[in-house]
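A short write-up of the structure that comes next.
What you see is the complex with one protein chain gone and the rest in place.
Letters A, B and C mark the chains in the order given here, with residues in each chain numbered from 1 onward.
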Amino acid sequence: MSLSGYDIVFYAASAFALLTTAIAITRANPLYGLLNFVLSLLGMAVVFYTLGAPFAAALEVIVYAGAIMVLFLFVVMMLRLDRTAIARESGWLTSSIWIIPILSGAALAGELLYGLLGSTGPAGAHHIVSPQAVGLKLFTTDLAAVELASMLLLAGLIGAYHLGRPARARD
Amino acid sequence: MILAWLLIIPLLGGLLAWPADRITPMLPRAISLATLLLELGLILPLVHGSGAAILSAPSPITSGRWLATFDASWIPTLGISIRLDLDGLSWLLIVLTTIIGLFAVIVSWREIDHSTGFFHANLLWSLAGSIGVFLALDLFLFFFFWEVMLVPMYFIIAIWGHEHRRRAAIKFFLFTQGSGLLMLLSILALAFLHQRQTGVLTFDYVTLLASQPTGRLGTLIMLGFFIAFLVKLPSFPVHIWLPDTHTEAPTAGSVILASILLKTAGYGLMRFAVPLFTAAAHHIAPIAMALGTISIFYGAILAYGQSDLKKLVAYSSISHMGFVLIGIYSFNALAWQGAVILMIAHGVSTGALFITVGSIQHRLHTRDLTRMGGLWTDLPRLSSFGTFFVVASMGLPGLGNFVGEFLILRGVYAVSPTIAILAAIGLIPAALYSLIAIQRAFHGEANAKRGTHDFGTRETAMMLALGAAVIWLGIDPQPVLKIAAPSIAVLLPITHAAAIPATRRGT
Amino acid sequence: MNHLLWLVPASPLMGATILGLCGTMLPARAAAIIGTASVGIAAFIAILIGLHWYAAAPPSHILIQHLWTWLTLPGLTVDISLYLDPVALLMMLVITIIGTLIHLFSTAYMAGEAGYSRYFAYLNLFVAAMLLLILASDLLVLFVGWEGVGVCSYLLVGFWFQDAANGYAARKSFIVTRIADIAMLAGILLLAVKLGTLSIQPMLARATELWPHGGAWPTLAAGLLLIGGLGKSAQFPFQTWLPDAMAGPTPVSALIHAATMVTAGVYLVVRLHVLYLLAPDVLLAISIGAGITILLAALAALVQSDIKRVLAYSTISQIGYMFLALGVGAWSAGMFHFLTHAVFKALLFLSAGAIAMRLDHEQDIFKMGGLRTSLPLAFWSFLIGAASLAAVPIISAGSFSKEMILGAVWFAPGIGPGLWAAGLLGALITATYSFRVVFLVFFGPAHTPVTGRSGAPIAVPLVLLAAGSLLIGWLETPSFLGGDRLVMTLLHPVLGSPAPRSALAILVEAAGYIVPLLGIAIAYTLYRNGHWQRVAAAEPGALRRLLRTGFGFDALYEALLVRPFMALVRALRHDPVDHVVTLISAATLQLHHTLRRSQIGQIRRYAAWLMAGSIATIALLVFA
């Protein structure tokens, strides 16, 4: 198996995404964590593109990184975390708290890799799915699912609105 | 169509009564009274005229000769229909239901003073459920009504009951609901079994009568019905919901429970558990009789030990229902007649006893026998009625309960003298607990003057009517026997025809 | 006249209904009039029917009045019909006439009591039930009356309900008889199943037809019914309830516990004597049991200090004589003794009541004394009654009937002479204890002051019953006194004629006449003026204590029946089956508490568990 250009891009982006994700969850300051996560999302977008899903790649950048994560950032900024909060945060990050999660993560990883690499199924073809195909499918046969998704968003909206009101007004 | 009206009227009455208390708390009472009177007016004439002719000549159940019948499709794809049929047995029990329902309304006139609308709605719906149980000849419909009568009763206990009402209501619900589900399983199994045999999925009783499952499967299906009815009857050892429920329920609830809901179990055994599975029923007859005998003694001995008057009456009910159980499982026409009479007489006399206890509690704010005594001095009328009904429920000859007990004993004796004599010996503890109840409640030294008022006109009239009914049943039970006879003549031959080759008869 | 038969039980029943429903609204006088008149009407009609019978007995000496059909089912038909034969006629006359007199007596005796109308309602109901018992043509209807009188007895014994002791006595009387009644019910069931009918005459006919003499079924049936009869008649081993039943008002004791209800057992056997003839073993048991009862009760009566308890034990003993007669097949003699006993025992009780009324309800004979002069009417009537009880020859009714029984027993085959000796010994003790009471109460110094007055309602019954006690014996006299056979003639169509007497009977008769006089002489020596004090003061010995408690049967039954039952009640009181459910709910609750501890609300802990679960699940999927 020789590495094509796309493959190199894929592996590079993958490594980047893994690295930034790992950095993201180990930061004491949430802002750094989130920024690293945004970087990881950008890396993921590249991965999507190499996997033949340009539309998804675009969504990953625009919606996930651009909208959702920015919202997250805003909220974290609104929390106005001061120096003491961050100091407390780093106080929690002792090496001992990582032991059990990493051990169990390793166990899970071992299982998953064993399952994945051990699977002898055919590698299968490699297809590029165009945004057009996605759109056609989405708004014809999967219309009901779209409606359900919109209901979910609506529920999220209403829920957020309700919870966001001051306590007095809610009672 | 008249049968459908019998169900619609109380259901509608309940719907009307519910919101009516917003106008005045009196209105739901009036609506309930009117509803039940209308119901009585509908049901009573059915045994006259053409009904009398039908009652005079028993005919096979498949011939479709009923006092009245109603058939409408409900869920045709599953073979479920709204099939209602009225025969003598159902007629008697529906009349009992309606009349006891009337008394329950009257007795609640003063006792229930909050949310009267919802109370009377539940009362009427519970009655409608039991009327449906007595009418339904589609097993699924039967189960439906079985549940319908249960839920309103739960509310009656849980909302208007006494101190520990929640616990009692939950116990009641769990026991009856659990056993009801067992019965549902059996109903489904029976229907599917019938489908496998004939290719027709139906819940129709008359069709399923031909199915007669035997062997281990038949016994299992039968047990579902049997246990459900045993719980409801109730019989030892699944009686334990009854004392708590009775104790905590409001008077009307206790009256309906004892006088009507317990009877649905006896009816169920006679109509379903025995004829649908005759061979299996004969197999467990010894067990059923043993349970009945144990119930007679167990109920009586525990009744003697109670200091809560309502609990005492509740345990005495268990004892009396033991007679019904042994009567039914003797498969003897006389015993079945006795069971019918005893069910009716027990309904009236125990209903009256619960009304008496309710009146005592209303006046003294206690049911504790140790805090009573000498009531006769202050409340002579209440005490004399109480004594009368205690004596009636003890089985004094000349009153209704004795006729039932004697016929049962006579019928059982023909099948198993041992059981009959044991059951007769059970009448001794019955006398013991009856007399100790009279002694502790009414006799003895009067405590300090309580300044309570005796029975008023409303209560006296009610008790007189109930007393007259008990006496009438005792000295002239023949009309009742005549009405029940064709049903029993129809249900018992099925039992015999199918069972004799399958099992050997007792001595 | 005969068609009015139904009125005989119906009239007191109506009285009871009226008094029961609106008695509290009536003035006492009206209640007394209704109560007495309703029984009086019954007595009047009964007398008319009796006269009519004397003039022209109905064909085959049976009068049946069908009222209505109680039950008819395949295999069981029970009619409510009244069946009057000479035996029933005799009973009916006794019950209604003595009943009327006792009602009359009660109007004065119970005056001023709370629940005056209730008393008459119960008493009327009792008379109605008793009449139903004797007039029933069907065994089941008889059982209705049988239990009815039991309940009335219960209500009347416990009439003064404020005192818990009365309630206990009432319950005891009912429960003991109920135990016996269950045996009777079993017998009724047996007859119903084996013979297919409970209508007495057809049933007896079928019994003779189907069952051999001395067979197992007739023995069993007769035995079971006999147990019922023994219970009701307070015979050994059921005798314990009657002395306690004296807690009721004295007229009640006179009517129910002396004259009528307690003789129902005798009536039952006489009524079914055809069945008993098929069961010689049962007859033998009856006579032996009767012999035991006579002696037990007479000995117990000898040491009682309560006048009513003396009379109660004497009733048990006298009914023992009736059963003795039945045991040897002397049905008519038994019925004759029933008749005389009803009269003189009612007289004794009413006299005792009349005394107690004037002594502020004092019933202890040792606290009475010297009443001969202060209460002459009570003295003379009690004396006549006691003479009859003691069977003083010629002048008392009791001697004629007792003599007849002893004569019949003597001639009974087998153990006849032995039973005769027991009866004779009983007669001796009877005479002693009856005159012991007479001497203690009416002679010697006075102990309790006499108060108040007695009116006509007290005097009239006493005088009439005293006259009856003197004269009624002459209805049936031994040959040397003219040989009247009025009672025998009446009963002959049903019960047959008694065996003719042989010459040897002279000696037997003579013994029967002398023994009572001997007994009175003993009483005179022991208890005449002042002499009794020494006996009473002496520390009661073991024997005396045993006799006083009626041979300790109460304690025996307490240990054998009551204690085990109460232990069972205590063990089961809280419903052990309920505990199983409680256990289930407790276990669920425990589980709840255990599992709840894991629900600490820490998201990370939850997530860790989730992860552990996922690892395990995936391991299953991957490696399995």
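As a convention for this text, a contact is a pair of C-beta atoms (placed from the backbone, for glycine too) under 8 Å apart; a residue touches a chain by one contact, two chains touch by 3 or more.
Keep in mind that, in the parts below, contacts and distances are computed from a predicted model.
Note on the omitted subunit: UniProt lists it as "NADH-quinone oxidoreductase subunit K", one of the names in "Amino acid/amide ABC transporter membrane protein 2, HAAT family", "Ribose import ATP-binding protein RbsA 2", "NADH-quinone oxidoreductase subunit K" or "Sulfur oxidation c-type cytochrome SoxX". Note on the chain not shown: across the whole complex it touches A, C. In the full complex, the hidden chain is touched by chain A at residues 1-2, 4, 6-7, 10-11, 14, 17-18, 21-22, 24-25, 30, 33-34, 37, 40-41, 44, 47-48, 50-53, 55-56, 59-60, 63-64, 67-69, 71-72, 75-76, 78-79, 85, 89, 92, 97-98, 100-102, 104-105, 108-109, 112-113, 116-117, 119, 123-129, 133-134, 136-138, 142, 145, 149, 152-153, 155-157, 159-160, 163-164, 171.
Although one chain is not displayed, its contacts with chain C can still be listed: residues 600-604, 607-608, 611.
Basically, only the chains that are shown with their structure count from here on.
Comparing the CA-atom centres of all chains against that of chain A, the greatest distance is found for C. Note on interfaces A-C and B-C: more C-beta pairs are in contact across B-C.
In terms of their C-alpha centroids, the spacing between chain A and chain B amounts to 66 Å.
Remark: chain A and chain C have CA centroids separated by 99 Å (rounded to whole angstrom). Averaging C-alpha coordinates per chain places the centre of chain B 38 Å away from that of chain C. Chain contact summary for the complex, chain A toward chain C: residues 100, 104, 107-108, 111-112, 114-115, 118. On the chain C side of its complex with chain B, the touching residues are 20-21, 24, 68-76, 80, 114-115, 118, 140, 143-144, 146-148, 151, 154-155, 158, 161-164, 167, 170-171, 174-175, 178-179, 182, 185-186, 189-190, 192-193, 565, 568-570, 572-573, 575, 577-578, 581.
Residues 171, 236-237, 239-240, 243, 298, 301-302, 304-306, 333-334, 337, 374, 376-377, 380-381, 384, 387, 391, 396-398, 402-403, 406-407, 409-410, 413-414, 417, 420-421, 424-425, 427-429, 431-432, 435-436, 439, 442-446, 464, 475-478, 481, 485 of chain B are the ones touching chain C in the complex.
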